[in-house]
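One structure is given below, encoded as structure tokens.
The full complex has more chains than appear here; those shown keep their coordinates.
Order of writing sets the chain letters: A, B and C. Residues in each chain are counted from 1.
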Amino acid sequence: MAAVSPYEMPEAGSGHRQPVVSMRRIEKRFPGVHALKNVQFDLMPGEVHALMGENGAGKSTLMKILSGIYPKDDGEVLIDGRPTDVPSPRAAQDLGISIIHQELSLMNDLTAAQNIFIGREPRLSFGRLDETALNRRAAEIFASMNLKLDPRALVGRLTIAKQQMVEIAKALSFNARVLIMDEPTAALNNAEIEELFIIIRRLRTEGVGIIYISHKMDELKRIADRVTVMRDGQHVGTVAAADTPVDRIIAMMVGRALADSALTVPDLAGAPVALEVKGLARGREIRDVSFSVRKGEILGFAGLMGAGRTEVARAIFGADPREAGEIIVDGVRRDIRTPADAVEAGIGYLSEDRKHFGLAVGMDVRANIAMASIGRFTRRFGTLDETAMRDAARAYIEQLTIRTPSDRQEVRLLSGGNQQKVVIAKWLLRDCDVLIFDEPTRGIDVGAKSEIYKLLNGLAAQGRAVIVISSELPEVLRLSHRIAVMCEGRLTGILPGGAGTSQEDIMRLATQRESVMQPMGGMQ
Amino acid sequence: MSTVEASPRASLAARLFQSGAHQKLLAFASLVILLIGFSLASPSFMQTSNIIAILQATSVNGVLAIAATLVIITGGIDLSVGTLMTFCAVIAGVVLTYWGMPLPVGIVAAIAAGALCGLTSGTFVAKMKIPPFIATLGMMLMLKGLSLVISGTRPIYFNDTPGFTEISRGSLIGAVIPGLPIPNGVLILFLVAMAASYILGRTVLGRYTFALGSNEESVRLSGVNTDAWKMAVYALAGGICGIAGLLIASRLNSAQPALGLGYELEAIAAVVIGGTSLAGGRGSILGTLIGALIMAVLANGLRILSVAQEWQTVVTGAIIILAVYADMMRKRRMG
Amino acid sequence: AQDKVYIPLISKGFQHQFWQAVKAGADKAAAELDVEVTFEGPDNETMVDRQIDMLAAALAKKPAAIGFAALDSQAAIPLLKQADEAGIPVIAFDSGVDSDIPKATASTDNVSAAALAADKMAELIGGAGKVAVVAHDQTSRTGIDRRDGFVNRIGEKYPDIEIVTIQYGGGDHLQSTEITKSILQANPDIKGIFGTNEGSAIGVVNGVREMDRKEVVIIGYDSGTQQKQAIRDGLMAGAITQNPVGIGYETVKAAVAAARGEEVPDTIDTGYYYYDKTNIDDPEIAAVLYD
């Protein structure tokens, strides 16, 4: 592909300074995948350069080359205008390049502070650790991020969002000149995203160059100076964020314009109740949660991080124990103790943490898609019908445009977004009456996102009950027929969907602390 | 969707290979090198009788290693394979010699006892959440003691059960093809390998075996009754140890209650040399067979060369490391 | 329950038939003399420190006397001194203890017994040819004595006999079988093999049977059902037997006497015999064989 791009390449804000990073003609191949083809990219000091593109476009791969994780096959990397080798993560660090990876890569058995300073521990003589200084410095970083987190908390016990904040803190602790953020906000809620933006703006004024990868289009305008778009491993163009409409960027990403249909809330008054939850409770995490979903309905769940939405979903699904509460599916009280019971009762749950709870990443796409539906592919004597499994897998690969060389590719080799699609395919194939989607679009590109919205609407239209837990309020508003809002383990209210409800309405309920609690929510 | 795939009914041999297809079985090269090396070093080595001796020497350890492979693929480990083998041999002895039951009853009893003990280990692991290492270590000790208790710390002989020694020593193949007196023990090893390979590659149980080792929690959250499947794998492995028990008892024409300790490490070594990962989620029966063969060829070859025993041990250790290293290198080069 | 005289026996092993036979003799004496006897030994003859732990636990029970078959005399000396100081008499059995603490030693002379096996082997193969040894242990006293007794006698008296290889199977039946097969494979002209304990001897028999080399002369050690059967069947030429039941019996008897303060003889030689098809049913031999 020629380096000629159909779009102009505007310079970053101030003057004609030299790019701090310049990547030229980058090539990268994996077995079966030509991940990067003749890619150009540059970064000015003091700019926020957004890197956009569909799932599997090659964004993470490009950044891994820049940060010394993958060797490039061809092309050159210039740092401060000089051709430079980045043979290892250590070399990248020494060059002042710091990266927040898309997939969390923390040591769960170590504390937050220990994670942040791994490899750079403050030391006393004889290799002794200065734990006090370690915790103090971590606390300082957290304070600068306005983050309330105990530096001595074990990372494995933190929520994903908190873990993501630890990753960010770690990247910040390097005081790098180049900061790469690969989907830092995928697991964050609005408040945390605001804090992150404050940090990013501060760094920008300090002259740090920031590469920002995200699938959240609304963030572009707010934070990016320039936008580079990639498609199919190729550089499509680089534009100034301020004077390029989002639609145009989307068009560059997906190669066409996306038509977004408005939400129409169906009248479900007469529809039978598919799932009813009564008095669900466990300790301080879930406090007397009751609600119901009708067939054909999409019930959104909104709330701040740690509000307990995931806990509620897992308790319904039997993944965690519950102390009290009834679960009624299709009018029948079901005794759900394990996920197997839940699936038996027709409930499916797509977890928010695909790597740990959604996928067997060492297995292939086909096996993962079939994982919840093996019974359907079992013939006499327990043998598997591989042909049927293959056909089913391929159908979903096509329907969800999962980018993979074949259905036998190991899932760990897919890009993050495509992995998420595999989990979705798994539950679509299972064909449940009640589907709980926990953050279904985490890490999914705009094009695919609208595909998934279509899909969720389609599921509802087929008469299924759909519960969508999402930390993106626009998404909740865009999808939900009704919106349940949680705060501190309680259901603080259920709002009607559609134009009548605003983000502010939701936030009010989401921050409704115990003191102002009123008996509300529950059954309609 | 159009049909692009190979024929869905692959040949048996293809099946044996298939479950380890993405595994790139390179331990094979080490085996070939060993074979060539020993052939050059000693003319006694590459003779039919010796090849058969090697195969026969592989049979018991091979069957045990297959059992261990299944458990290891789930991400567990089974330290009890050796003493369970002995326990099953003792059970066969009790049923056949002490109770005087007919041969098939003894065979079924040994395999059933193995499956039951495997199920027990599986229950410890799946239901009681005891780490497999401890659950099977405890089982190993318990079975070691129980074998002695049941047998009265005496070997049990099978002199009253004509035909029992045929299980391992006879040669059905030799009866058909006179030039090829492959003992039944080897045939049984091969059949067990085929069956295990089929189960791993083609059945629900096999699919879950890999899935459990790959990410158990995600499988559980897919609505699979992971505990039950895990117990099934341990039970299957136990049943296979029962077969090993029959093989060794038949070969020694006796159930030796004190035998079996130390066999677990040898079996696990064969599994790992064969490329199965102790972390679970990947592995193949063919690899394990090759691993077991490597161990047997090494032992046989060094003995044939009359290498001093202490040096045999040193060389064995070094070659195990080298074989796995060679495997690693090639895997890395192939990406 | 401690009113009965209590005598623990710490042996070199437990699971092997030989040790079970010693135990049977000890139990017999215990029943006759109305004393309480326990019998314990480590899993294999390398576990010197485990045996020391067993001895320590036995001493903690303040027994009337102790029977001890040392895996390594030196290692046990502090504990034996402790026993001596506490006035607990020690009776050594199976092989001696390099110390004057034991009041008596009930044992077999393994070196001369193995030499007898060498003589028999030479006689059966006509004084010339290749032989091999499948031994049970490379480092234990019994393993070394039987190997050296055999090898030295061949070296001294039979210059035309060549010992082609000595390999060790740990007394494990299966391993000894595989070893034997390799030896037969590598030496098509081998005339005889000596197996130094029951497991080794049975392994040799199995190996010879599986390789169908029935012309090979096998001499075994100890007894047991299979070994006796092999001798009756003519597969094994003959074997050395000790008198394990006698060892156990005499040890307990001497221990009881010593506990009562009676004089006991310094050494109690329990003897050894060579048996083959011809004398296996003699009452004198049958009495010292076990199943």
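One rule holds in what follows: contacts are C-beta pairs under 8 Å (C-beta built on N, C-alpha and C of every residue); 3 or more make two chains touch, one makes a residue touch a chain.
Everything numeric in this text was worked out from a predicted model, so none of it was measured.
Although each kind of chain is drawn only once, the file as a whole records copy numbers of A x1, B x2, C x1.
Just so we're on the same page, only the chains that are shown with their structure count from here on.
Note on chain placement: the centre of subunit A and the centre of subunit C lie 71 Å apart, centres being C-alpha means.
In whole angstrom, the spacing between the mean C-alpha positions of subunit A and subunit B is 44.
A straight line joining the Cα centres of subunit B and subunit C is 34 Å long.
Touching two or more other chains at once is no residue of subunit B. Residue positions of subunit C touching 2 or more other chains: none. Touching subunit B in their complex are the following residues of subunit C: 14-17, 20, 43, 138, 164-168, 172-174, 177-179, 181-183, 185-186, 188, 199, 202, 206, 210-211, 224-226, 229, 291. The residues of subunit A lying in touch with subunit B in their complex are 31, 317, 319, 338-340, 342-344, 348-349, 351, 356-363, 367, 371-372, 374, 378, 381-384, 386-387, 390-391, 394-395, 410, 426, 430.
Contacts from subunit B toward subunit A in the complex involve residues 1, 3, 5, 8, 22, 202-208, 210-211, 214-215, 217-225, 281-282, 335.
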